[in-house]
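Pasting a structure below so you can have a look.
A single protein chain has been omitted from the complex, and every remaining protein chain is retained in its original position.
== chain A ==
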Amino acid sequence: MRRVLPEWSLSLKANLRPTDPPAASGGGVVSGCGFPTPWARARSGRGERCQRRSRMRASPGPQRPWGWAEPQPPVLVAAAAAGARAAASAPARRCFLGRRYAGERGSRRWRRHQGAQALLRVVRAPRGEQLLCEASTVLKYVQEDSCQRGIYGKLVCTDFKIAFLGDDDSALDNDETQFKNKVIGENDITLHCVDQIYGVFDEKKKTLFGQLKKYPEKLIIHCKDLRVFHFCLRYTKEEEVKRIVSGIIHHTQAPKLLKRLFLFSYAAAAQNHAATDPRNHTVMFDTLKDWCWELERTKGSVKYKAVSVNEGYKVCERLPAYFVVPTPLPEEDLSRFQGHGIPLWCWSCHNGCALLKMSALPKKEQDDGLSQMQKSFLDGIYKTIHRPPYEIVKTEDLSSNFLSLQDIQTAYSKFKQLFLIDNSTEFWDTDIKWFSLLESSSWLDIIRRCLKKAIEITECLEAQNVNVLLLEENASDLCCLVSSLVQVMMDPHCRTRIGFQSLVQKEWIMGGHSFLDRCNHLRQSDKEEVPVFLLFLDCVWQLVHQHPPAFDFTETYLTVLSDSLYIPIFSTFFFNSPHQKDNVGRESQDTQSKPLNLLTVWDWSVQFEPKAQMLLKNPLYVEKPKLDKGQRKGTRFKHQRQLSLPLTQSKSSPKRGFFREETDHLIKNLLGKRISKLINSSDELHDNFREFYDSWHSKPTDYHGLLLPHIEGPEIKVWAQRYLRWIPEAQILGGGRAATVSKLLEMMEEVERLQEKIDARPHGQGALLAEAPLLLRGSARLSALFPFALLQRHPSKPVLPTSGWKALGDEEDLAKREDEFVDLGDV
């Protein structure tokens, strides 16, 4: 078939020299002429640049097997730095990795290992990473605005990630590298981030798993952070295809042992690495002191005590080493049912009511004696906690009449399919039915139900003065979700970044949420894989989206946090319980007694440069006005903003306890349990809820008080930044939130400057804020998906299909037409 090419491809052709076989050099962008499909396209300017590079590369000689065998200009900007770091810690690495091949020095395998090390240095790999398999001349499809092209490069699979090393990488301009993740590059997929792998055999797409008989010509990788990668293996050597495909499938899909997690090799290799302050002021809740501090902070220490019964996990492996229980609870009760049936304290409200959680006792129908025992035990427990000063307790059974994990799983797997898009055709197909598809996934409805449940519980605590006890089988899934949501809504401290991180530590990490199973990090059971934590983040996002000034962090923070779930160098999300973390860590270190230095995700400097970290912080967050003047001075150094306007209209906390009446208290004490039963009747509950919800929303919002989300139909939205960020069609140039944010930062800077002038004394404070606009100002038009879509920015252009080209005539005519083209650009 004869094809008529648009103007730019003509100019591209003109630049092509016959001596330049496009595929031979293994670098550069390939023009479409030699291929049956026309995806390999480039704008002429870019094409020229690439051509130049490929010529340069091609000059030393014919095909080389590997780029790293020779001195090579660093592919990535930071390679030099990585090299320097590598040199500094060289002894450490040698003792870990070098040992393995020490005996066979000089052998082929050893040489290969050395080569791999050199390659990894270039890839900017974390320490301890090993190359497992690789393939060269792989073509990565780049989809940009409905026209596709390809980049040649190597596909490597290490024990940490799958990485594509394109030859085009250095083309990034400065601006775009600023929000780069230091650990995971643009073309890196950690092994845990891989969701599904598909192969294309003769235009048919099939899921790949297990042993393969036939190897695909195209590999499609769906990631858990919703990226989609297409790799074309048609020009790769056959044995390399076999190696890389089976390697990738094996390492991402076969069940793994916990001790084989990359986490440990990384930690071992990074042993001598001078750790930056890992705590980052986040309360980790791994000491008794932390729990006591939290009790003090929430003024819960009157009725609750922190206990250390479980030190060394003697009582129960599910529970953290330290936790908080009601003061009168006898210690022997704690160990009775391995921690089941004990009310654990989560948080205390300002009025003294507490949020508790309890894992249900295991049900054993056949054993009458045991169930009798359980019953009396539970009665005892309830008696203890129903006694004054605890007043009444409302039990909220999350495992019976609330969401099931199964619901969440199915909803999310439907929902994510809306965003895992192989090509734009698929996108356009689904686009017409967008809302009904969205609704049929019922993910948004699940979010609504979670928020609603959290509001109900908030109402009990805030308006009815009732303690709430959350009950769930293991108290480690929906309990974590609901209790942390309630805290985010009720406790302004949890809306600061430190507070939020501490909350995640307290409720999720120490609360024993089984991240390992729920994220299916070990690929042991797909059934257990339920995105509960992601659901929580999505609920928080709704709150952030609806009340931006109330939060110290931005949606970008939530997005990168959700990405961090799959980066196996942080210990935070890679264990099922604190017990597992403490023990397995020790086990894997066969002889050495030194505990492993595991990184926590809260140390954001591991992933982001300080400049990029600025995007995690909400510039509009206004610190709570403090009355004490001395304190105010101190806080100004925290780089937090304070309003310069007098806060006249907002009283200290207008919403606090506006429901409470003095008589309420009395009546409830008198009627006790009977009322609590009555409250459980659903009608009244609904009315209470409605009244509470409506009356809160009809008052002006105090961002440092109680915060309720809107849960009406039109109010629950799609977290566009997380879910749409990799879809090039979804970006709006020069628009979206990014435009608002850059304007805001500019104004903030202005305010800062003026404030400084008014204060008439120099402040160190302006420095941090002033840099932010620079980051955004670099280009006049940011993508709406900033900071994630930058890399797809430049090629975007309006595309208009013409069915007329074919009928138009020959190329000469086109060329002539180009001559009469009126120049718009260089005026």
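Of note:
By definition in this document, contacts are C-beta pairs under 8 Å (C-beta built on N, C-alpha and C of every residue); 3 or more make two chains touch, one makes a residue touch a chain; residues count from 1.
Everything that follows uses one rule, which is that contacts and distances are computed from a predicted model.
Per its UniProt record, the hidden chain corresponds to "Myotubularin phosphatase domain-containing protein" from the list "Probable ribosome biogenesis protein RLP24", "Septin", "Myotubularin phosphatase domain-containing protein" or "Proteasome subunit alpha type". Touch with the chain that is not drawn comes from one residue among A:309, A:378, A:438 or A:498, which is A:438. Not every partner is drawn; the one left out touches chain A at residues 3, 6-9, 11, 37-39, 41, 43-46, 143, 146-148, 423-425, 427-428, 430-436, 438-440, 442, 444-445, 448, 546-549, 620, 643-645, 647-650, 694, 697-701, 710-715, 718, 720, 724, 729-737, 739-740, 742-744, 746-748, 750-751, 754-755, 757-758, 780-781, 784, 794-805, 807-808, 820-827.
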